[in-house]
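The complex appears here without one of its protein chains, the remainder shown in place.
Chain lettering (A, B and C) follows the sequence in which the chains are written, and residue indices restart at 1 in each chain.
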Amino acid sequence: MNPLLSGEPASQRLTGALFTTETMQAIFCDRARVQAMLDFERALAVAQASVALIPASAAPAIAKQCDATLYDLGAIADATREAGNPAIPLVQALTARVAADGADAARFVHWGATSQDVMDTGLVLQLMKALHVIENDLARLSCALTALVQQHADTLLAGRTLLQQATPITFGLKAAGWLAAIDRHRCRIREMYPRIAVVQFGGAAGTLAALGDRGLSVAAALAEELRIVLPEIPWHAHRDRVAEVATTLGLLVGTLGKIACDVALLMQTEVAEAFEPAEPGRGGSSTMPHKRNPVSAAAVLAAATRVPGLVATMLSAMVQEHERGLGGWHAEWETLPEICLLAAGALAHTVQTIEGLEIDAARMTHNLELTGGLVLAEAVAMTLAHTMGKLRAHELVERACRLSMEQKKSLRHVLDADPEARVHLTAADLDRLLDPLNYTGQAQALIARVLAAHQA
Amino acid sequence: MNPLLSGEPASQRLTGALFTTETMQAIFCDRARVQAMLDFERALAVAQASVALIPASAAPAIAKQCDATLYDLGAIADATREAGNPAIPLVQALTARVAADGADAARFVHWGATSQDVMDTGLVLQLMKALHVIENDLARLSCALTALVQQHADTLLAGRTLLQQATPITFGLKAAGWLAAIDRHRCRIREMYPRIAVVQFGGAAGTLAALGDRGLSVAAALAEELRIVLPEIPWHAHRDRVAEVATTLGLLVGTLGKIACDVALLMQTEVAEAFEPAEPGRGGSSTMPHKRNPVSAAAVLAAATRVPGLVATMLSAMVQEHERGLGGWHAEWETLPEICLLAAGALAHTVQTIEGLEIDAARMTHNLELTGGLVLAEAVAMTLAHTMGKLRAHELVERACRLSMEQKKSLRHVLDADPEARVHLTAADLDRLLDPLNYTGQAQALIARVLAAHQA
Amino acid sequence: MNPLLSGEPASQRLTGALFTTETMQAIFCDRARVQAMLDFERALAVAQASVALIPASAAPAIAKQCDATLYDLGAIADATREAGNPAIPLVQALTARVAADGADAARFVHWGATSQDVMDTGLVLQLMKALHVIENDLARLSCALTALVQQHADTLLAGRTLLQQATPITFGLKAAGWLAAIDRHRCRIREMYPRIAVVQFGGAAGTLAALGDRGLSVAAALAEELRIVLPEIPWHAHRDRVAEVATTLGLLVGTLGKIACDVALLMQTEVAEAFEPAEPGRGGSSTMPHKRNPVSAAAVLAAATRVPGLVATMLSAMVQEHERGLGGWHAEWETLPEICLLAAGALAHTVQTIEGLEIDAARMTHNLELTGGLVLAEAVAMTLAHTMGKLRAHELVERACRLSMEQKKSLRHVLDADPEARVHLTAADLDRLLDPLNYTGQAQALIARVLAAHQA
Partner (left out) sequence: MNPLLSGEPASQRLTGALFTTETMQAIFCDRARVQAMLDFERALAVAQASVALIPASAAPAIAKQCDATLYDLGAIADATREAGNPAIPLVQALTARVAADGADAARFVHWGATSQDVMDTGLVLQLMKALHVIENDLARLSCALTALVQQHADTLLAGRTLLQQATPITFGLKAAGWLAAIDRHRCRIREMYPRIAVVQFGGAAGTLAALGDRGLSVAAALAEELRIVLPEIPWHAHRDRVAEVATTLGLLVGTLGKIACDVALLMQTEVAEAFEPAEPGRGGSSTMPHKRNPVSAAAVLAAATRVPGLVATMLSAMVQEHERGLGGWHAEWETLPEICLLAAGALAHTVQTIEGLEIDAARMTHNLELTGGLVLAEAVAMTLAHTMGKLRAHELVERACRLSMEQKKSLRHVLDADPEARVHLTAADLDRLLDPLNYTGQAQALIARVLAAHQA
């Protein structure tokens, strides 16, 4: 017996609660997939009646049965194995219901359409909903990031490169980098939208031949009914439209992973500069009472690990044969929804993290002092370079840094004792150069540029 | 509300019916995952009682509640989002049930274990079942392939390279190639087995510190209770064991994809040499009454398109931090089960296809004649090479092939008219050389080698 | 000794000749990478002189040494292993050359920049060239496809779905599908362009602190000098810009793979409807004189197999730590160039194939007749459906198809003998319905839509 019949979920959605959202699960659950396909069948009947291809009475008779709650999903799943896709048994079940209702309309169900028309258009309808949710969450994230940027525009912390402290930055600058990236993703989604918001309708081999000379009129009416666009030509075996949804969300998840990575690294016991919002029961350990795990970061990083492989699958699957492919199309069915589910989940976690991010500015300052001034070595070197040349200055400071580390003395202390350095630098110079506040460069200007572009 | 609570499956299992089997779905459904985790908790209690770490009475009290049907999966899923993994709420629910039953044993639930101990060992238990099913199906496939090899050892057809007819082969030889590959996969699974059939048990950071000096005795008793092996050291952040299951199944699915590809190509309307078994309702079209689609090939090729990306995810996820990773481990939770589901589904389809494969030997012969003898050009060229040298012979025959194609005459006809060729080849030579039966080389000997190795 | 020193290419470029073009190899060879980095250093000096940050005389002195042919690439490669990136030894070598030339300018080389500024901006300069080549080749491909669409607008052939003949289409319609997809890719590249045509310049941790208060003026002048744009903020650890180049080319290669797959399938010995252009020595076999292998299709399909994994790498690599990443950035260095090389190679092969594609229209007609009319079963069924209802009509025609196949008689013959069918269809009806010319539906209208959109 098919597990769907037994009321037992057949897959691993226990863990899905961590990786995605209920909203997105509702958009991509089996019931919703079936409903989207029925939406196509309903709209097709309405469109065909509107151009008098089928009797006016057939449309409402068909529409009446286009309600997913009327169907036994388990039975359709069972039949899918032999039929090769769920559209065939669904159309059979729909036809049977229309016929059972005494309607002569049964003969006009799915008129002139092919399985892929139903499934692809259904998918597009689901994607419209999914992208709407994602765009809303991105707007919310942008908003939260803007606040964070503004609030911490001059909160000092160590800039880190290759996991080593480099030179000081401000937390606002770091968050501005996040914000600018998120805004680019919003732009990408807007640009992609017209390429995916299209109906699929071509019939058996993409010619709409079964509809005689009214194929295009029906197609236009169908698109209008579904409030999406009629593309130039059916795209059954040209999958760049759906693959682009995958790549666009793949890029987004990459950025979300980067943000989660930053937060998780800041949250390390030894760094402790920023934290995911705390809530009772959140991020505890089954055995260690003191643990406060970065739960959202874990979920987002998992998504960032999983989505690239799924995107690769969508790209591999693009090589589809002739007018409709064998296997490539089928490979998309669960892959693209999975990408949407993971992207939405990662996004929701990021919103939650950013909206509730706890910052320990004191610890940031403390950590900036960990190296005894080494983090400002570049400031000293650049100043010396003006008089000594860059290379010589670099060497002098490099040597001072080495001494500082070996002798566990501050850079200030070492430089004070270095006659060559003291030729060029007064104590006041050193005071100024070794204060991180004086070495954040264009941080404020860069923040202002990002905020200006964001508001544009 | 979590979809699991509403009895509505949250994922796209409608299509799962095509891609996997009910047996494998039952092994990897949420209920089974929870049961496997409870099997760990039960065995842990039994093991700890056996070394007197916990009271003897605690074990049965805990074991009594280790039945997955007692738990509300939706509630556990809901709690997972905050907890960060499903083991935490499951252990809480288990503890609550033991306590509610009046048992003092509640204090000993999950004693000294960490979430990953439960989840990883639970996964191993599921994998044991999955690999058992896969090995059985592989044995059945080997058996069916052996029969096919024997039956068609001398059924002639065109060998094809780069999608062009090359030289004749026999269908038995083609099937022997399939069989030899399947046998190699069986060998790989056997070799991998001892590395994955291991318990995970290390406690918080892998030292079993919470169990004092009895950590290893408990671990050994636990492994014995679960009939798997105690590894040298916990492997929380070393994922080569689970990743190897992924790569091993990935290799298998690649071969299944290759077989499906061959069958689908043979089944093309223009080739029509072999067919997936026909059954009423199987592989029909929603619009074209004459269609007989290669449904199993589609499902297998979809798996072969999807699994590589999932394997890449498992490999990417291996970079896990310190004693337990952040995100990498989480990325495995749905990925490895998905690989198992797809591999099992692809395998079941292949068994069905091979056991019922229809061969049209007459059409094979017919197609072998399509080129008017060109498919035997090499036979002629090799014979001429003995007297003319390989290069000159190649050129002569290449020219004859070109003429044959341009003039749409058989190669025999062209060679008959070629004075240089006729110097070296009599009419009887040409009769012999242009009969595909005489140009199957070592096909029989190679088949014999494969069958001998198979039986070894 | 480093292989570069020995004049021996260290990698497998023997095969590169098949997979990419010399133009693209010239853009991405080591010498060109070094030149692009030197272009950055030159422009930086010019920009800094222009805002009087460095002496006016320093710029030409530095610029003079910014010629890649002056440098020993082998030595730079050797030093890269310890330095961690090639920018460090390159800047050292450049500085040494400037100093050796007697110039005081040596102290101003690379002033205030970090290694990633050089390497990323250098990469952008290379990408600008690569995208220019790709856009030109796409324009040429569009043009060739347009001609193909127009020429074969009504050349009949079998539409094929799931590798089975479905219903008739025209070759122009098939090519129109290719054209529409290529035009979408051109649009994607145009939209992406502004996000990648940007300078990278942030200094050690992205604040430009080493340049005091003139960081942004230098940055603006630098961008202008390089004729690219100054972004809002440095993007050292935000890799969506470069990853998007990967995904955009990945989508393109998917479509090229689909076209190659179609051509290769049409070129099969048993189908023989279309062929890659023939040239002496092209696609021969080392042993079979008659072979004409689809060489370009092989190369393109190889690219379509390789690029998805490389795109996944670019997406995985997006998770970069803090201000500059560890490993993720490094993973891009060879991956993105490889994607460009493969995309350009696949595109060049496709241009060659489409421009010289040989069509055998007679064979297309012949193959359309292979099924004895089954390929028009839908036409009959749809007509019968008007009077009998779709389901009953489908069943009647399905039965007729089965009989036709079992008895190896034409569909016409079977339908003639079917009393129920003959109630609804006259002989003239059957003549009309079974002529593929009458069943291409909206092929012409769809072609017209694609051409109109193409010209828009």
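Heads up, the rule we're going with is that contacts are C-beta pairs under 8 Å (C-beta built on N, C-alpha and C of every residue); 3 or more make two chains touch, one makes a residue touch a chain.
Computed from a prediction, not measured in an experiment: that's the story for all the values here.
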- Note on the structure: Of B:V51, B:A210 or B:A361, the residue that touches the missing chain is B:A210
- Message: Touching the hidden chain in the complete assembly: which of A:N293, A:Q320 or A:T335 does that?
- Response: A:N293
- Touching the missing chain, which residues of subunit C? 1-4, 7-19, 22, 25-26, 28-31, 33-34, 73, 76-88, 91, 110, 112-115, 118, 203-204, 210, 260, 264, 279, 281-288, 293-295, 297-306, 308-313, 316-317, 326-328, 330-331, 333-335, 337, 341
- Message: On subunit A, where is the contact patch with the chain that was removed from view?
- Response: 158, 160-167, 264-265, 267-271, 284-285, 287-294, 298, 308-309, 312, 316, 367, 370-371, 374-375, 377-378, 381, 394-395, 397-398, 400-401, 404-405, 411
- Task: Spell out the interface residues on subunit B facing the chain that's missing from view.
- Result: 95, 99, 106-112, 114, 159-163, 166-169, 173-174, 176-178, 180-181, 184-185, 187-188, 191, 195, 203-213, 215-216, 231-241, 243-244, 247-248, 250-251, 253-255, 257-258, 260-262, 265, 301, 304-305, 307-309, 311-313, 315-316, 318-326, 378-379, 382, 385, 388-391, 439-443, 445-447, 449-450, 452-453
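Operating definition for what follows: only the chains that are shown with their structure count from here on.
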- Shared-contact residues (touching 2 or more other chains) in subunit A: 84, 110, 112, 114, 203-204, 210, 260, 301, 304-305, 308-309, 311-313, 316, 326
